Every structure is written in C-alpha cells, then in structure tokens.
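This view holds just a subset of the chains, kept in their places.
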Amino acid sequence: MIKAGIIGATGYAGGELVRILANHHDVEIKWLGSRSYIDQKYYEIYRNMFRIVDDICRDDHLEELAGQVDVIFTATPQGYLASRLNETLLSKTKFIDLSADYRIKDVSVYEEWYKMEHKSPELLEQSVYGLCELYREQIRNTRLLANPGCYTTCSILTTYPLVKEGLIDPNTLIIDAKSGTSGAGRGAKTDNLFCEVNENIKAYGVLTHRHTPEIEEQLSYACGKDVKLIFTPHLVPMNRGILVTAYADLCRNITYEEIRAVYDKYYADECFVRVLDIDVCPETKWVEGSNYVDINFKTDSRTNRVVMMGALDNIVKGAAGQAVQNMNLMFGLPETEGLQLIPMFP
Amino acid sequence: MIKAGIIGATGYAGGELVRILANHHDVEIKWLGSRSYIDQKYYEIYRNMFRIVDDICRDDHLEELAGQVDVIFTATPQGYLASRLNETLLSKTKFIDLSADYRIKDVSVYEEWYKMEHKSPELLEQSVYGLCELYREQIRNTRLLANPGCYTTCSILTTYPLVKEGLIDPNTLIIDAKSGTSGAGRGAKTDNLFCEVNENIKAYGVLTHRHTPEIEEQLSYACGKDVKLIFTPHLVPMNRGILVTAYADLCRNITYEEIRAVYDKYYADECFVRVLDIDVCPETKWVEGSNYVDINFKTDSRTNRVVMMGALDNIVKGAAGQAVQNMNLMFGLPETEGLQLIPMFP
C-alpha cells in the first residue's frame, strides 16, 4: 500500500486527486494538506466526500510528512515547492508537483514568464517532465516529477507526432485553446463568479500565458530546433474540459492516410490517447471525468495546412489523473490502475 | 458472470446503464438494443464509449434475447414492456423495467395518469417496486422488477421516515421538485433545445405529472391510509440532478433530535443514503455521477412545519444506478458492486 500525502488538497486539482486516489486500490491517503481549512473535516469543504473521506485538513509540514509517506503530491501555487524542496526531503520520499516549478529546464525562461525567482534551480536537472506518452521510461525512475500543465498536455499530445516526424513547420503553429472554468482555480475572484463567466466567452492571457514556453520547450525537443508559436487560451462557460484547435503549415503534400499512420505510430498502443475516426471532431464532453485525450485532424488542400484538434478533462488528464498515471509508473503499478474512469455523459 | 441485455440502450438512462455495467466486475453486456440505430456501432452514438464498448446496436428481439441473457433491462417508453411481456419470457430471464409499466399496482390509476391501456395487468401482482431501501427482501426474490421513477425515488426517500413514523400529516405534503434536463430524455423536441432551457426555469406538468400517483401509492403503504399530495416538477438548466424540497405539517411538537433519530433509524445503515449534518442543505452537485441520495430537514416552530430536502443524480440513483443496485440484490451480489462511484466535483 502506497502512502500518499497531498499538499493543496482543497483546490480543484487537489479535490480530484482525492476523488481518484480514494478509489485506487494501492494507495492510502495519509495527509490532506490545506492551510485555509486546518482542522476542518475534509468533507465539510467537499461534501461529495461525505462518508467517503473522514480525515481533517492539516497544515503543510513537509519535513514531518516526508518521513511518513511514500509520495507527496503538491497541488500548490507556483513557487511553493521550489522554495521548500531540497535533497534531504527528496531522499525521504517522492514528489509529484502539479505546479510549474520543475517543468521548464531553463531557469531564465521560467523566471521571465512566471515573474518570480526560482529558489531551487539545482534540482531542475533531476526533475522529469511527466508526460507519460513521451517520457515513460524516465518517469519510472525519477523521484521528482513535474506534472505538465493542462493546456500543455492537450497542446503537446495533439501536435507532437506531426512535429516529431517533421510533417509540419512548428514555427507556423497556432494553438487556439478553450478551457472550462475549473482551470481558473477555486480562489474567490470577481472574474470567476458565475454571472461573469456564464453566457460569455473571451480570450485571456493573449501572447503572455505561462503555458506557452512549456509547450515550446517540449516541441523544440521533438523537432530538434527552437520553436516559437502562438498560444491563445479562452475561457468557456463550463466546469471541465479543454479543447485545443491547432493550425500549422504542412511541410509537403501529404494524404490523410499518411498523417493518420503517424498518429497511430505514436498512439495506437497508448491506453489514454484515442485517435478518432476520420471526420469525427473531439468534444470535451466525450472525455469528461476520464483520463482520455481524444485527438483528430483534418488536412486542407486549399491552404496546405492541417487542423489538429484535441480534447481532455483539464483536472483529470490535465492534472490529477495524469499525476496518478505518473505515480503508477513511479511505483511500478499498471499505468491504468485507479484510472479506469469512463467519461460521463451527459 | 451475469449476462445482461439492454433494450433502449441509446437513451440517457440506457447510456448510463452501459457506463455503469461496463465497469461492473460481474456483468457482461451481451445486447445493446436500440431501434433507432440498428447496426451502428454503439460508440458512434455515445462517443465517450469509444475504445470501451465495441458492439453494435441491435433491434429488440425479446424472445431471442430472453434465451441468451440472465437479465434484461428495459429503458423504454411507457407501455413498451407491458405490451410484450408474458410468462414465457419471464420464465427464461429476469426483467428490470425502467419504465412505469409495473410500478403502480392499481391498473386504473396507471391508465388514468398515463392515458393508455395496460396490456399485461395480470403480471402486476408479481412485480416488485425496486426501491431497495424499502423492499430489499422482496427484490432479492423477484424476476420482474419495476425500477422507480427519478422524482419518485427522491421524493419517497426524503419523506418516508416521517410518514412511516406518523410524525407528519401526509395529506399536507407539498413536494416541490427541480430536475436537470436529462430527465426529459434524448428526443429531439424544441422545448429541450439548449437555447430554450438555458437561462430559464419553469414549472411543468403542474398537478398532472405522472410520478404523483407513484409517490402517493408508496406513501399510502407507509402510513396505512390514502395519501393525496401536491407534486410540482421544475426544469433546471443543468444536465443532471434532482432536488426535492418537501413541506408538511408536523403532527406534534417535536425536536430536531427526535426527527434526526427517525431518519437515522431508517438510513444509518444504508450504503447510498446520506443524512447530512445539521443545517447542511443537500445540493445536486454533491451527488453528481454517484448513486447517493443526500437528505436533510429543518423544523419551523413558527409554522409547526418541517422542510425536508433530498438530492440525487436522476440518471444514477434515479434510474440506471438504482437498476444496478436492484440487479445486485436479485443476483445475490454485494449491493454496492459496480456502484462505488464517487460524486464528481466540480
């Protein structure tokens, strides 16, 4: 039985971690960290958990916790873990960080986009970027796992095969992303009130969203050269789900079948990536509550471009589900353990 | 392994049955009946099921099917099963009917409220009303199970203990219910279009809704006398969930603790009924996707009345989940098998 601690257990991603781990046969949650609700029953914050989780919320004592559990999930604000983590802690337990602290290898890029100093850059070398479909082997052996961003997971998985195989010019990539509101977190901000979000759609963080350099770094590795792309997130009046519509110039004349074969090469054996039948567009509703990413594409002979589309649930495959998938790999469990979640419809 | 057939597999309740049974360790779905989509892949109708269910939709051959499976779920329009079922079929397999055909024992009441002739009234005697919390033992032994309505399940479970114990006057009962739109089914009607439902709330079927006599019959059994009550359903712009707010006159001066003790007497050991902490109001979101019913109440000394509240997911505990709970009982399985669904939030 793996003993797990969660820091930031009362955010939306933390809550989803609890939901998934509570049904995971090999894990026992030992610590629900939430500085805002110390000593309150967890189910008083998330009443879906009434009669399921009986523990109280606790403060974040990383040192104490590290000695008691096999893995610590941090679903915390940027900078939290980077300012606390060190070799001593890492020698005692494994870390799966849902923040961006250890995702970007180049500290200067992190500091430029996140507008904060990185407090433990010396640990970046050993962190592994937790996109299972790309880094499965490295993930098995790490003790510091950087869980990817929600937009990033969807954007990379949707475009990666064509970038990797050199079928598209990565510097023509335009990623237009649409997200449900849970991605904005549970903080009490006017912008996220029901009446402000409902019956509305808008772009935000245009050209400045922090997931941009994360996508660029991974796609640069894929194609072996520097990638600069445009990433535009939009806020959609729904709770869960990310849809990515990505556009790029094709490098040459290419058939549907050729591109399809490339997607299949990378994803046919993946348990959580579903490449859809021809002409079927991904919809966020078809993956809601599950760890799936649905992907498809269409080529346009008129403009010699390809439109790639991907959909996932931002707090499952885009956060908590992927974190558990990573945990499974890190502890030698079957990758799908605890993640046989069938999308809920309607 | 229980072999199951589903007739009406592409309605919302049928779809939820597939979702639940696909993760049920003791059941194998052998037949997905859907006259509208014969020979189409099931996942082409419900794409959440892509790579999970690979079968095609088939016509409704009850005779053929009855010889092949251990249980048939009918998620069909009123009158469908009543006009087809007979002793021969019942001798071959068990039936769990999600329609109203065998819920009401008095044929004349059925025919008055449903405006149709009942074609097999002779079978009514052996049907068992599938509210597990009330009829657990009878359910174990039946081969014809009448699965309760969504509003009915919520209304009865919310009020039953106080009616049964004689603490409220059942003829003063007013049940004001609110339902998500999946309760209206998947038929293509203008009234259920997104733009007609969204940003709107209305009552419908006022004083004529067919779940009224079903609630009245069960509460009459509970108190041993004829009950006439008011039931008013409302359509709410959300997918899932029913909330019942019920009002009744208290028969005598009574404390919170006494009423609480009565609820606990009936529900403390129930796996799917959660009586909430004092002053906590049920919310449909806290049970979404699960088989739970959340219940609470408040007494009003100013008017000597009690306000009872209950919430459930109309297509889980209000339909498919309860059907599986009944199946578990009918086949001697643990009642919670396949139903350990944790409510999803947000």
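By letter and in written order, the chains are A and B; residue numbering begins at 1 in each of them.
Quick note on the criterion: a residue touches a chain if its C-beta (ideal position, glycine included) is under 8 Å from a C-beta of that chain, and two chains touch if they have at least 3 such contacts.
Remember, it's a predicted structure, so these values are computed and weren't measured experimentally.
All together, the complex described by this structure holds 4 copies of its single chain type, of which 2 are visible.
The rule is short, and it goes like this: only the chains that are shown with their structure count from here on.
Each chain gets a centre from the mean of its Cα atoms; for chain A and chain B, those two points are 37 Å apart.
Residues of chain B touching chain A in their complex: 12, 15, 19, 22-23, 46-52, 182, 199, 239-240, 274, 276, 280, 283, 285-290, 294, 340, 342-346.
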